[in-house]
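Here is the structure we will look at.
Removed from the display is one protein chain of the complex; every other protein chain stays in position.
Per-chain numbering from 1; labels A and B assigned in written order.
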Amino acid sequence: MNSGIFTGGVILCTVVFGLLAGYALAQLQFRGRVVMFNLVLLVQVVPFQLLLVPLYVLIVRNYGLGDNYLGMILPFAINSAAVFIFRQYFLQLPKEMFEAARIDGAGELSILWRVAVPLVRPALLTAVLMTFIGPWNEFLWPFLVTKQVGMQPLAVSLANYISTVAARATNPFGAILAGACVLAAPAVALFVIFQRYFVSTDVGSGVKG
Amino acid sequence: MTTAIAGRRLRLLGQQPIGAAFVAPYAIFLAVVFAYPLVFAVYMSFHRYFFTAPGAIVDRPFVGLANYWTVLTDPAVARSFGNIAVFLVINVPLTVGLSLVLASALNAAIRFRTFLRVSYYVPYITASVAVVGVWMFLFNSGGLVNQLLGPLAPSPSWLINSSLAMPTIAIFVTWKQLGYFILLYLAALQNVPNELYEAADVDGAGRTRKFWSVTVPGVRPATTLVFILAMITGANLFTEPYLLTGGGGPDGASTSPVFLMYQKGIEQGQPDVASAIGVLLVIGVLIVSLASRRVLERGQ
């Protein structure tokens, strides 16, 4: 349940804001585009370990989001890697397609929604699956933000369980593997359900039409 | 008059100023969440700094480049950067090459498609602790690989051999993340227009020709993506030296800069020195990524 809220929130933000930013960075000419794209790269390059403590102080102390779902989600809310992924896929689509839609008088938002998104459905799924994993397996951050057992996502409870059992069990590796399977199961299920959407409509027909 | 204004607006805001609105949520997110820790990390690297309880009064003098000097003269740090270079040289080309080839094969495969996809994907999503366990089972001295190799098995064994530890980690990470990069390529392959292949067929191109002349150029943005992502995640290598080689062993042969940052910054309470390592790493990786992006996106 907590993992659901945690993960659901992250995926929604990643997809909506990631698509907007990725599309803009790939297909729109505006001031600050180059700077923004370099920022996308920068944020990914910076190791999380470098930011951990200042980020924790910022979120918990300055924003007062300790023991709060928002505090758990915030650092993962928009995934920079997803922005990068969307940009690269939108870049792959032929520019003429968007020009044509603009000449027809379509707004950028509707071009994004009607023309671009249907063509990058596989990328969308990749991004969802990818962001699904990050927060799902994330352990240290949610633990820092809340010590209330009731609010902790599955990974934290499991990691707790693993560290207690592994320290004292005869077969700690068995315990770890069992825990990892429980953790991986929902992701695998999601993947099996959605994987047929990986085959997309042919771009060629989009260009012609 | 109107055209003059429009011209100025064009120069000021660009052709489609709405793009700025599109990236605004992301920009605000960065400002709210990442700006402060990032600025703070750079600030720490120029001061003698350690974390204190709120309200504590401590002297935190500006020390200029002293932390950078400490870092640059520390042989352990130099070694960790060397290790990561070895890692990247093995991991990145292997990742880009294998994931593209396997994704193309998978795209063409009719049978076992679902099964193959799932089996590529599973290592990527399974928690590192467990995957590392499997790998140890394969690569420790009495492990499966050495049993298969028999007398050819290296001594000391893979993970405790100072010249093999890093290559083993590089191959492990390639294997673990391959599924993810295959997915990225698979998605990109869907957007290569079919008629290009048909045209190549008309020209009588063979499979290899088609791969080089249609597939490779067709997924070029994805190649940039895979290359840069593989490099960034590789440069941030932490979990594997932490778990697989028991803390960067043997003898520091598998330490990475991020692992040292963790040791110094979080375990040993020297976030100033750790930040200096971090800043150097970020600068290094940014330079290499931007340079490689330039090369990969040339002619577009």
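Simple rule for what comes next: a residue touches a chain if its C-beta (ideal position, glycine included) is under 8 Å from a C-beta of that chain, and two chains touch if they have at least 3 such contacts.
Operating definition for what follows: contacts and distances are computed from a predicted model.
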From "Methionine biosynthesis protein MetW", "Cytochrome b/b6 domain-containing protein", "Cell shape-determining protein MreC" or "Extracellular solute-binding protein", the UniProt protein name for the chain not displayed is "Extracellular solute-binding protein"
Residue in contact with the excluded chain [from A:Tyr23, A:Tyr56, A:Phe76 or A:Phe98]: A:Tyr56
Filtering B:Trp69, B:Phe112, B:Phe137 or B:Trp212 for touch with the omitted chain leaves B:Phe137
Touching residues (missing chain, whole complex) on chain A: 30-32, 35, 52-54, 56-58, 60-62, 66, 140, 143-144, 147-149, 159-160, 163-164, 167-173
Considering the whole complex, not just the chains shown, which residues of chain B touch the missing one? 12-13, 20, 24, 27-28, 31-32, 35-36, 39-40, 43, 50-56, 58, 76, 133, 136-137, 140-142, 156-157, 159-160, 162, 245-252, 263, 266-270
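Note that only the chains that are shown with their structure count from here on.
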Spell out the part of chain B that touches chain A in their complex, as residue ranges. 12-20, 22-23, 25-27, 29-30, 33-34, 36-38, 40-41, 51, 54, 114, 117-118, 121-122, 124-131, 133, 180, 183-184, 186-188, 190-195, 218-222, 224-225, 228-229, 232, 235-236, 238, 258, 261-262, 265-266, 271, 274-275, 278, 281-282, 285-286, 289-290, 300
In the complex, chain A residues that touch chain B: 17-18, 20-21, 23-25, 28-33, 36, 38-39, 41-55, 58-59, 61-62, 74-75, 77-78, 81, 83-85, 88-89, 91-93, 108, 119-120, 122-123, 125-126, 129-130, 133, 137, 155, 162, 173, 176-177, 179-181, 183-184, 187-188, 191-192, 195-196, 198-200, 202-204, 207
